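Reading through the structure tokens given below for one structure.
Omission of a single protein chain aside, the complex is shown with its protein chains in their original locations.
Here the chain labels run A, B and C in written order, and each chain numbers its own residues starting at 1.
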Amino acid sequence: MTESHQQAVTVRFFARLREELDTDSLILPVTPGMTAGTLLAELATRGGAWAQLCGDQPVMIAVNQAMAKPGTVLSGGDEVAFFPPVTGG
Amino acid sequence: MTESHQQAVTVRFFARLREELDTDSLILPVTPGMTAGTLLAELATRGGAWAQLCGDQPVMIAVNQAMAKPGTVLSGGDEVAFFPPVTGG
Amino acid sequence: MISIQQQDFDSGAEYAALRDSGAGTGAIVTFTGLVRDSGDLEGVRGLFLEHYPGMTEQVISQLVEEASRRWDVRKARVIHRVGELLLSDQIVFVGVCSAHRGDAFAACQYIMDALKTSAPFWKKEITTDGEHWVEQKSSDLEQSRTWE
Partner (left out) sequence: MISIQQQDFDSGAEYAALRDSGAGTGAIVTFTGLVRDSGDLEGVRGLFLEHYPGMTEQVISQLVEEASRRWDVRKARVIHRVGELLLSDQIVFVGVCSAHRGDAFAACQYIMDALKTSAPFWKKEITTDGEHWVEQKSSDLEQSRTWE
């Protein structure tokens, strides 16, 4: 099944998550009203390293390159990113 | 009358005070127990521009190049300085 | 102006550019962060810094805007390096020009504190025994919250 751009989101991973999931990015379908938190929970059900997305360690969320919360509602075309707490500077 | 070094203090003036008193420094006799404040009051009795030493504008005091208070007791050989609040930096 | 770059920067040249910010500037505060042994691991040789291209620049630019709303900021400059860095290398530069020193100190420290907790950079320590992602320090979070 092909998803049109309007019904899909790009999901990106960074740093430790990117390494442990062995994944830079995914294109996933998005359903109306779906939140970043729901997407995260869905990914966690993949098991293995993915389970940590809903584990003890905090996961930060960005939507369209701005910090977001689990409750942020997603739309087709959005870029969603999941990453560990930042440690720059 | 000649004062020995042990019974005299050097008094220095800076900035606005130096200009208005038209005086860089003085050598003055010091009596036992004399304080910086007493010396200041004595100088103020000279009248004219000197009266401002006990006037409305604050006068700061240093003894031997360290900030001091009117109550600081003077000894022969001390260097006493009077100046306006500082404005560096 | 905000730069994310692999190459080193010249703090002297950055200062000179900040100074050229008009007659109203009375105070320039700069912060430079260097790679040091964090003390968490033995035998640290250096760091690898990853970032989220695009978002990083956007977040820092919002921090500079927020600082400019809170304080008098005549000019601000942020440089953050990414990639591999060795001990004592420069990592980050934040420079702020202001009319007054209190504003320059506060704006510079605010940008730096907020960058630490909200700009998407991640550090990996490279030690003689291998690599290790650095965990966020709770002291950085607390320092950033003092500005809220």
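Everything that follows uses one rule, which is that a residue touches a chain if its C-beta (ideal position, glycine included) is under 8 Å from a C-beta of that chain, and two chains touch if they have at least 3 such contacts.
A quick note: this is a predicted structure, and the numbers were derived from the prediction, not measured.
Although it is not drawn here, the omitted chain touches the following shown chains in the complete assembly: B, C.
Within the complete assembly, C:Ile28 is the residue of C:Ile28, C:Leu49 or C:Ile79 that touches the hidden chain. Although one chain is not displayed, chain B still touches it through residues 12, 14-16, 62, 65-67, 81, 83-89. Interface with the hidden chain, as seen from chain C, comprises residues 10-13, 15-16, 19, 23-37, 87-88, 90, 99, 101-102, 104-105, 108-109, 112, 143.
Assume only the chains that are shown with their structure count from here on.
Put simply, the C-alpha centre of chain A and that of chain B have 73 angstrom between them. Centre to centre, using the average C-alpha position, chain A and chain C are separated by 27 Å.
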